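Note that one protein chain of the assembly has been removed; the remaining protein chains are unaltered in position.
Letters are used for the chains, namely A and B, taken in the order the chains are written, and counting of residues starts over at 1 for each.
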């Protein structure tokens, strides 16, 4: 028997909006430690990892580990029927082929039960090793989203280059080139407005903007985003979810490296 | 000669928005008692009845009963040209084949005259007898609109079941099922937030969500909606229009009754 009661139900709505365009079907794994998901995007290029820790739920009962295959689009359709202030409870009986989402309005005058069929989904859980990154940038998530969106109007890829002074986002396309430099800045009124750079060595990596834009659908979940870069590793774009956990997106850099015109093409 | 001056002209704009998707062409009937309309939707399934009583107009002159055939889409185009605070006057000369909508801005600095051609429309006026209903539910109109919209993302029909405790809206579709229960609640801060159930006997009736969603276009006209149900009668979904009258939508229940899976299919 599974029963997870989340007072801030709108978090779960935002989680689904963040991942449903990237992943069609996925297994949600439920254990005593939390409610989690790991899935490749449909073109097997990006990886998304979600964790909602059990402590973040008002009530968390998970008698045995269970993996529930869900169509994220259908799940999103159901969660959209919840009110923004509703309490959401996820319920499943042992061995059942359905999951129930219960929405309670704050006044308890409206109670909704949405029952969704589960799916069998083959998936292998990848172990993601802890890694050392050359550079870690923390910046306002809305700023990062605007940069990815703006650069998409010019080119298809973004070169992210980090130095101690700042992080540069560059692209080029048919109509011209664009360079956006965001400086390290920790003297801000609100901590979430800071741009903080931790750097061991400079990095410059190229990524497909299409995926970056997709990751920024998680912006409503957090005021800040953390981008961890290393030349041999996929970038990690992480959005913290309140006190409960995170969504992390992983994306391998493009081989054509930084497309810098000053370097000879091989 | 006809001259009807409506100070709160935006009401007429909202009326047109409420019915123009359901009905293409209709006769507006004008008599000494008021300005009214009765029309079937284009697929002859739903009926809409509108009444704006003469007392609600600042000035109401209607020398003789007159029926004016209008294309509601064209009428809506013209009314949309009025400002939200404009006074609207409907004018027609005896025997004229046009009607004029005059819009006066609150400062009287802008006066618009829109003249629309009338049409000949065959229509029979149905007598709608006063009826006793098994159950009458009054609830916030925005809540009802959200429920119809939410259920439409899951299924095509809604089963409305009323008991003394509350009203249940249910649907089922390919991806699962949904049940939304709204409890009777009269202890609210504002009377328009109450859900009030008057019940003589329990009812459970099935309706096409497509029409219900269409009816909810009248939501801007009133904070509350009244749903009157009886097993042998069309449901009446009524939106009161300020002190002036109402829009009522009538829709016959579906024969397949409540699609309850516990009942054997015939």
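Please note the rule applied: a residue touches a chain if its C-beta (ideal position, glycine included) is under 8 Å from a C-beta of that chain, and two chains touch if they have at least 3 such contacts.
Worth saying up front: this structure is predicted, and the values here are computed from it rather than measured.
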(request) Looking beyond the chains shown, say which of A:121, A:154 or A:233 touches the absent one. (result) A:154
(message) So one chain is hidden, and I want to know which residue out of B:61, B:80 or B:164 touches that hidden chain in the complete assembly.
(response) B:80
(request) Check each of A:7, A:45, A:119 or A:178 against the chain that is not shown and name the one that touches it. (result) A:178
(message) To test your reading of the contact rule: which positions on chain A touch the chain that is missing from view?
(response) 143, 150-151, 153-154, 175-183, 185, 195
(request) Spell out the interface residues on chain B facing the chain that's missing from view. (result) 71, 74, 77-78, 80-81, 98, 107-117
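Going forward, only the chains that are shown with their structure count from here on.
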(message) Using CA atoms for the superposition, what rotation angle relates chain A to chain B, in steps of 5 degrees?
(response) 120
(request) Mind checking the centre-to-centre distance between chain A and chain B? Centres are C-alpha means, answer in whole Å. (result) 44
